[in-house]
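One protein chain is absent from this view; the other protein chains keep their places.
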Amino acid sequence: MDQLLQFVFSGLTVRAVYALVALGFTLIYNASDVINFAQEEFVMLGGMVTVFAFAAGVPLPLAALLAIAVAVVTGLLLHRFAIEPARGASAVTLIIITIGASILIRGLAQIVFDRQFHSLPAFSGEEPIRVLGASILPQSLWVLGGAAAIVAVLWLVMERTLLGKAVRATAANRLAARLVGIDTTLVLAFAFGISGAIGAMAGILITPITLTSVTVGTLLALKGFAAAMLGGMGNPVGAVVGGLALGLLESLAAGFISSTYKDAVAFLVILAVLFVLPQGLLGRRGVERV
Amino acid sequence: QAPIRIGSVLSVTGPASFLGDPEARTLRLYIDRINQSGGVLGRRLELVLYDDGGDANRARTFATRLVEDDRVVAIVGGTTTGTSLAMIPVFEEARLPFISLAGGIEIIEPVKPFTFKTPHTDKMACEKIFDDLRKRGLTRVGLISGTGGFGASMRTQCLRVAPAFGITIAADERYGPGDTDMTPQLTRIRNVQGGVQAVVNADFGQGPAIVTRNFAQLGMGVPLYQSHGVASRSFIELAGPAAEGLRLPAAALLVAEQLPDNDPQKPVVMAYKQLYESTQNQPVSTFGGHAFDGLMILVEAIKRAGSTDGARIRDAIRQTRGFIGTGGVVNMSETDHMGLDLSAFRMIEIRNGTWRLLD
Amino acid sequence: MPSGRLSPRLATVAGLAVLLFLLWLVFPSGFFLRIATLVWINALAAVGLNLLMGLAGQVSLGQAGFVGIGAYAVALGPRHLGLDPLPSLGLGLLCAGLLAFLVGRPILRLRGHYLAVATLGLGILIWLVLNSEVAITGGRDGIQVPRLVLFGWRVAGAATWYWINGLTLLAGVLVALNLEDSPIGRALRALHDSEVAAAVAGIDVARAKLAVFVIAAVYAALAGALLALFNRFVTPQAADFLHSIELVTMVVIGGMGSCLGAVVGAAVLTILPQALTVFHDYEHAVLGLMIILFMIFLRQGIVPGLAVLLAKRPA
Amino acid sequence: MARRQRMLRVEALRSGYGRIEAVKGVDLEVSSGEIVALIGANGAGKKTLLRAISGVQPVTAGRILFEGAPIEELAAHARVALGIVQVPEGRQVFAPLTVEDNLRLGAFRRGRAETETTLGEVYALFPVLAAKRHEPAGRLSGGQQQMLAVGRAMMARPRLLLLDEPSMGLAPLLVDQILEAVVRLRARGMTVLLVEQNASAALAIADRAYVLETGRIAHAGTGRALLDDPRVREAYLGI
Partner (left out) sequence: MSAIAAQEIGISFGGLRALDGVSFSAEPGEVFSIIGPNGAGKTTLFNIISGVYRTREGKVLLAGEDVTGLPPHRLAARGLSRTFQNLQVFFRMTAEENVMVGRHLRERQGVIGSLLHLPWVARQNRATRERARELLAFVGLADRARDPAGSLPYGALKRLEIARALAAEPRVLLLDEPAAGCNPVETEEIDRLIAAIAARGTTVVLVEHDMKLVMRISNRILVLNHGRMLALGSPAEVRGNPEVIAAYLGRHGAEAAHASG
């Protein structure tokens, strides 16, 4: 019983970071149909900039803000100098550009920072909280809470404001969006900027638990992407549901089935879900008619 | 006169970069030093270094490039066991001495004519740990390893040698690269039928730090052992207070200051440590030390051979006796292309946030 | 078409053949031949993937999984089944094709990014098995591959491999081009744009997609087998996600839907990392930058992009 | 009638797709409060011309003046802000968004308060849209999507409305309604440039009209005059 509880805690807290990464994907996808493979670099920048600023004596909250700012600026630069010049290119072309950007950002980060692993102090201590024989780190609750807060804000913006609708409209039909007066360039810049911020927050929140280095993001991004698809691409709530579901799956598989093949179990379940629900758990059904 | 070209292929970037990076720094640092003091055989040394990013296929391509294009006389490199194994046939065919910096025992067993290595093998790490466990009277062990190259091959070795030490591996759990939370695996180990008396973690990188923290979080209440894969200052920082009391086998370099003054390794490791830390602005790790050892063994062999001919250098390397490196005292032979024994490993405990030499 | 002129299909193949011959004459060292050989091998996988992605519009992020199956077949066949490398290779192609056939139907019902994540999962599953079943595959550190012996002839030497792989690629390109220029090829291109219109035209969309998925898998497996035989060594990296991404990037950089583009893309991504070693620490940054620039300035890919540029220039 | 001010003036406009030139030097004027019809065969360049005016199609030469000021350098969204709004060919609704979101996005550049009244007007004109306000636009029937496209443009309260075949796919009754609505909108001060295949209906409500042939203006005149022009009758009205 306490064993099950431990697996559930493990699945829902630390791994809530998948949800955060998935959210970052979702936002850019929502605006442009593009899977941003540079998303993982935002996560990396969030962690690394905070670590280096903190080490240089900047107080932790300020260091975190600085990291978010760096990631936002990186997102904006990525949009301005890599995505915008290729305006009108197909989604696949843009995706390859984000792959190039990912390699570029990481290459530069390896020079600016170093290739070591780093950590940050936990925000509210290391003392584990014990519940019914299972234990959670306080920082894990930060991750979960952060994910909840971010998704709430994002959901409100996307579903309840005209700006959010403009983002979705831009992805749905770029030509029509321009014809109703949406500055699609601005919308995309917004998406990349905010996505950078979300990525950085994910990086900052998890670094005290999972540590960081310039190569930390790759697998995280892969799982974030899978989580986004499991939840149903384009839906912020789906991203979170997908992220938590993937986390839970992984930890239950590691706990009860096989730690060697826990990722395999997770992916098999994703395949099974997509087989039944080709649009993911909460994805919007196709709406095109002939 | 033309410089003597020494080749190297390291995983300077990618998942093993924190091994490859100090290795590359060490090679550059010492080749400069050697050149400043007049080179070898009156000739300058030139380092040709490629970054394989941890990819075995790329490593093999660079190996070919070193042989055919750069025409190096010998190679010091190969950060991981996988990249080393991929390169070996190239160097063997070209009959060029190759000193690998990776831990896997497959590199030198069976012995290949031109292949050597400097780090202790993962098998030795298992033996050293099991030896310590036996002394403490602990026999039921939970093993948790990363699925990366280092972790996977050390796991294999530990499973293989455990019976010889009377150790039972009661639990065998694994985690993937980039995993952020190992509490499910550790919970399983804790709850295994019959319980465990100690846990051994085989891996390098951030995995062991997370395992150590999760271990404390869960209050496992048994001793934790890590491998020599965590033998760098940053591990203690990363693992934090959770690391208190854990043990690991490692090279003397890690506890340079604590070595008794009569320890033959002391001057060597102190000198390396001081030079590295003063020039590189980062703490030493034993990984850079392996590169130092490899380079020095090679340079002395070239001097002894008085030639840059591959076969002659190889013969000279084989005759290395009593070489004192950061990893231990090296005695090579026709049948032993590493030349270290278990005494090269020191058992170390973390206490008060720093390494403490135990034996 | 004036008689005596080659069809574009045969012209492409003839051009490649001439290139193959010229490079062999020109290259001074085995190293260059080795790089060229790797280009041919990667190109083979990319040409197959281009049929799936460029022609039929079905993205696969798990293609390296099939590369891995082919590669491990030639390593494991001789070791565990006592087969010679050549039959092992055949077995590998069969396994890859069969696996693609079995999983293809459910997976290919998915579209776009959902298909991408499903193929990604498939690739990761294959990689995980290769990585974890240490007793059989040697695990993460990889495994040796025996030398290829063809009817008593021990295949060795850079030039030999250069020719074997070069000619295999030629055959692969020819077959791919043949396919494009057939009813099946037109069916694939059609369903790329509109599955329902293709179906109404009488095309069994599910079957066509499945067929090209299997063909692409066999191409990938063949490339994997050749890579392993050539390297005489294989690690699970052959099957890993980054390799899949690399293959996709080759296809897109070269030009989606262009067979020649796939070859060019493979050449660019195989040669660049070698050429960029002169930038030392900046190697990765420069590689990323170049990918971005390629895609900005030749957004349909190198081959179609250059074709447009050349066409614009007044004759 | 009071002297009308010139609202839109297109001078020697050229535009196309790569090497294909679709608009080959068009001069055209629309005064404020006018309905100007533009008719022409398939491929004459009507879509291209309207898109160039809206700023979603690059212009290779020529000028576009809106109330005397050149706008060819302005981005599309800035032209919408000036009051130039288009109902594009092929409907171009935001398929995954609901009908109501589509309409509200039509008023993207306007204040919230006015939006609600206009929304009511659109729903009054097309009651079926009100009934389906929470459906994704992509699920509507073809004609319903066309209504949505027209309604979305009305939401912007444009000063100059560019209509690319607003009657396409609409039932006969609705075609009349749409054209009547256009006339009513004019009465409220809106200016309209109307591309219509239903040429006789378009010419009947137009103050003036242009005939576009392979990228060039072939005829121009009042709606009445063109309706009576035998060449136009034969080539475009089929009479």
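Going in written order, the chains are labelled A, B, C and D, and every chain counts its residues from 1.
Just so we're on the same page, a residue touches a chain if its C-beta (ideal position, glycine included) is under 8 Å from a C-beta of that chain, and two chains touch if they have at least 3 such contacts.
What you see is a predicted model; the values in this text were computed from it and never measured.
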item	value
Omitted chain - touching chains that are shown	A, C, D
Residue, one of C:Val155, C:Ala199 or C:Leu306, that touches the chain absent here	C:Ala199
Omitted-chain contact residue, chosen from D:Leu8, D:Val26 or D:Ile39	D:Ile39
Residue of D:Ala76, D:Leu140 or D:Ala206 touching the missing chain in the full complex	D:Leu140
Omitted-chain contact residue, chosen from C:Leu99, C:Leu169, C:Ala190 or C:Leu247	C:Ala190
Residues of chain C in contact with the chain not shown	9, 175, 178-179, 181-187, 189-190, 192-194, 196-205, 211, 257
Contact set of chain A toward the excluded chain (per top definition)	288-290
In chain D, positions touching the absent partner	17, 20, 39, 41-44, 47, 89-90, 128, 139-144, 146-147, 165, 168-176, 197-200, 234-239
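Just so we're on the same page, only the chains that are shown with their structure count from here on.
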item	value
Pair joined by the larger number of C-beta contacts - A-D, A-B	A-B
Separation of mean Cα positions, chain C and chain B [Å, integer]	36
Between chain D and chain C, distance of the C-alpha-averaged centres to the nearest whole Å	49
Sites on chain C at which at least two other chains make contact	132, 283-284
Two or more partner chains touched - positions in chain D	none
Chain B to chain A touching residues, read off their complex	12-15, 17-18, 20-21, 147, 173-181, 183-185, 187-188, 191, 205-206, 209-210, 213, 216-219, 234, 237-238, 240-242, 282
Chain C-touching residues of chain A, taken from the complex the two chains share	29, 35, 37, 82, 85-86, 88-90, 92-97, 99-108, 110-111, 218, 222, 225-226, 229-230, 233, 260-261, 263-264, 267-268, 270-271, 274-275, 278-280, 290
Complex contact set, residues of chain A against chain D	162, 165-166, 168-169, 172-173, 175-185, 234, 284, 287-289
